[in-house]
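Every protein chain but one is kept in place in this view of the complex.
Naming follows writing order (A and B), and every chain is counted from residue 1.
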Amino acid sequence: MAKLPVSAEKIIKQYGPKKNYTPLGGFEGSNEPDRLVKTHCCFCGMQCGIQLKVKDNQIAGFEPWMEFPFNEGRLCPKGVQRYLQNNHPDRILSPLQRVEGKGFEPIDWESAMGRTVNEIKRIQSTYGNDAFAMLSGVSLTNEKSYMVGKFARLALKTKNLDYNGRLCMVSAGAGNKKAFGLDRISNSWADLKHAKVIIIAGTNISECFPTLTHYIWEARDNGAKLIVVDPRVTPIARTADLHLPVKPGRDSALFGAILKQLVDNDWLDHDFIDYHTSGFEEAIDAVKEYDLDWAEATTGIDKEKIRLAAEWWGKADTSFLLHARGIEHHTKGVDNVVSCINIVLATGRIGKPYCGYGTITGQGNGQGGREHGHKCDQLPGNRDITNPEHRKYIAEVWGVEEKEIPGKGLSAYEIIEAIHRGEIKGLISICFNPLVSLPNNNFVREALEKLEYYMCIDFFLNETARHADVIMAGSLHEEEDGTVTTAEGRVVKINQAITPPGQARKDSDILIELAQRLGAGDKFNYSKAEDIFNELRVASKGGTADYYGITYKKIEENMGIFWPCPSEDHPGTPRLWEDKKFKTPDGKAHFNAVPYREPSEVTDKEFPVTLTTGRVVSQYLSGTQTRRIGKLVDQYPEPLLEIHPSLAQQFGIKERELVRVSTRRGEAVFPAQIVETIRPDTVFIPYHWGGSQSANQLTIGTLDPVSKIPEFKVCACKLEPLKKWAAPSTDSLAFQSHETLKP
Amino acid sequence: MPSSTKYDQQMGFFIDMQRCIGCHACEMACAECETNGQESMIHIHYVERAVSTQTTVQVCMHCEDPACANVCPADAISKDEFGVVHTAETSRCIGCSNCVLACPFGVPQKQEKAELMMKCNMCYDRTSAGKKPMCATVCPSQALFYGTREEIEKKRPDSVPVDTFFFGEQEVKTKVKIMMPKGSNYLKVQ
């Protein structure tokens, strides 16, 4: 019965999103804070260091943290404004329950807990344990990620636990495991500064990881050539030495063609290939047909540019290849990733100073959160839930029988599909807003409406939570201690600055109490975050993501420690593979054969235009946090349809005209923004908004067969100009996720 | 201006708009500067979005002979001993907008309701305490750089700091410098 209890408008009125601004002159006490708390930004995988000003148990502002080595005070607009989440009128201050026809009303913790536990027991006794699922997120700390994994398996006793990293870096994770047997970027960012050729593929660093820009620019000052692969001229691509405007969904063709160029011109590191890799012959056999003409026809990139990219890469002394969601959000996300790795391995530029490769993790704890067991197929330390030895080890750490740990469950989107089929009846979510962030979200909404019981833990009432039966008031990033692992593999400390306001509780306290009420309290004897971390250290020991040697003290003394760190006297590992001992079964790095295949949906007569989606700099993921911060909303108030003037002309579309974009899954209306900075066959819509202006109404839910990541980045659409002009952006209420478009 | 200051005259402000990624971090951070009371003084915008993602970012250039101060009918704008051109003295400014329209860099802003001009004063609350200005501190691309001349010359070997601008035949010299290709001595605007 998880339909909206009242209209979305009524819910919005009470719980937002509302735009929060700092009052003129600053928050009370921002001039003379009680203390400055050194912690990190809550947003992307860069995890920039920042100091929060605390006054009377509220966040009053921020002060740059100049000493933190990664960012030295630098921040993006989201980081600067992050402090506005505390002191926010939308904050959920007590548990809420859905009341049909009335909306949400505050209840006490006893009722919220009691009802949730009763519903779990009812559903599980009626339909089986796995009929109750849990969805988690990787903005959570390592401690919470670990605890969610343990909670779902031991307290909820379900196999169906997955996380929103499934929409983020699973393709990279799977590709890295295939190639290296371990899932982490190979080098710290420090090495990036001295690489001579840098390829960034499918990553709009300037908007998604702004603080990494400095490293790219410093590398260029040191003489690096920058190659950007992106269908759009993003700000980082604008001045690049070479911009390859790839047609969405054709990345593996590009990298296959580059590999063929490397082979044809013998720009190869034969020693490295011979001694430290396997699968080279199969890999080059798969690309032997991919000559430059084929590549130009397939990728839509001028063949001379492809050749030049291959030459620069092939002849470079040092190099770095970075990619992100742009190549990973595909039904062949893993193929794209391993096709990148192939060109890194072919030139042997890994495991050496200034030579590196990696994915840029999108979410705050995208790295740590994907290692410690809240993935459907994983146990802590990046262990495999289907591997009997791994299960046995974790069972020992947890003090349970091996058989008590459920097996591999469904992935995030598969959980939604199972709910839609009626196989899963109950759901707990934390730190996940699938109604905005999953593709084909009309289908997601239908699924949510079929749930018998849905409980959501969050600090704001996100769009998905509007469908909840009970909402538990959780904690902000600055309200709980913990650690996160940054995109460069550095484990850093999050310091609690304030206590949760009102009756809100720490997320971990909520999970602990639920576990106690579900009869698993003895497995959750933690008095503080460090207790959880110390258990995580042991649980990860011997796994590929080994945190055993990392302690809170060591992190704070060293401004972070790079895993793997197997013992307390180990300094951590900023650069991997210097010993060339890869973590694959044969100890070698693996080439993978990547025969090119098309995206799951290609353009045709009916849907003639390619649609791709992505982010803008002022918003973060599903916008639960950033669509509530006034200045961030105002910077880019509504999703726009980016379209090339030639395509616009073809459809008769004018600047700021409303355009209906339709796919086989849904339709939505967006104002046109006509720009020369996008491929003429492709349109782009950012995805951070919910309701009627949600781009994910249009995207396709087909999954990569290995990583189960959805194909957000490419599908086919059609465009209809409506001969009506959009109201000024400044009047837009898109940030509130209304069900219907305001005229 | 107060005499007890830790303003470091070795430090300079250097801009390179071609490094700007248009993220607006500077704009958000500028508002945090205590002299601005949550009003942002820096300007950042697309140059021509229809054709390019190029953005520009503009702080006060702190001219040697500031046009804004010269055209101020109320003597509200002053330059201090460090060459910092201060925002309008609130008691004097009459909100006429002469400075807004005469500044060749398009820097001062008129707060319409307050009938007051405000502009960047190089985060005087921070620079006078030996800190970097907010915008240059947070700028993730370091299109805005605050440091010594030696530092920037070492970091950016292909560029040279330039402090001379021509608008037509009018020469304007500034305290804030712009990073230009090696060998340049000035930037001519039209």
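Going forward, contacts are C-beta pairs under 8 Å (C-beta built on N, C-alpha and C of every residue); 3 or more make two chains touch, one makes a residue touch a chain.
Here, contacts and distances are computed from a predicted model.
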{"item": "Among \"Metal-sulfur cluster assembly factor\", \"NADH-quinone oxidoreductase subunit N\", \"Formylmethanofuran--tetrahydromethanopterin formyltransferase\" or \"MFS transporter\", UniProt-listed name of the chain not shown", "value": "\"MFS transporter\""}
{"item": "Touching partners, among the displayed chains, of the absent chain", "value": "A, B"}
{"item": "Touch with the omitted chain, as defined above, among B:M11, B:A29, B:V85 or B:C103", "value": "B:C103"}
{"item": "Residue ranges of subunit A at the interface with the undisplayed chain", "value": "24-25, 31-32, 217, 220, 226, 238-239, 241"}
{"item": "Touch list for subunit B against the chain that is not drawn", "value": "1-2, 17-19, 33-37, 43, 45, 47-48, 54-56, 58, 65, 67, 70-75, 86, 90-92, 94-98, 100-109, 111, 113-116, 121, 124-125, 128-129, 156, 158-159, 165, 167-170, 178-182, 184, 187-190"}
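Definition applied: only the chains that are shown with their structure count from here on.
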{"item": "Chain centre separation in whole Å, for subunit B relative to subunit A (CA means)", "value": "37"}
{"item": "Subunit A residues within the subunit B interface of the complex", "value": "22-26, 31, 61-62, 64, 66, 71, 73-77, 79-81, 206-207, 210-214, 217-218, 221, 233-239, 617-618, 631, 635, 645, 655, 673-677"}
{"item": "Touching residues (chain side subunit B, partner subunit A) in the complex", "value": "18-25, 27-29, 31-32, 34, 37-39, 49-55, 132, 134, 137-142, 155-158"}
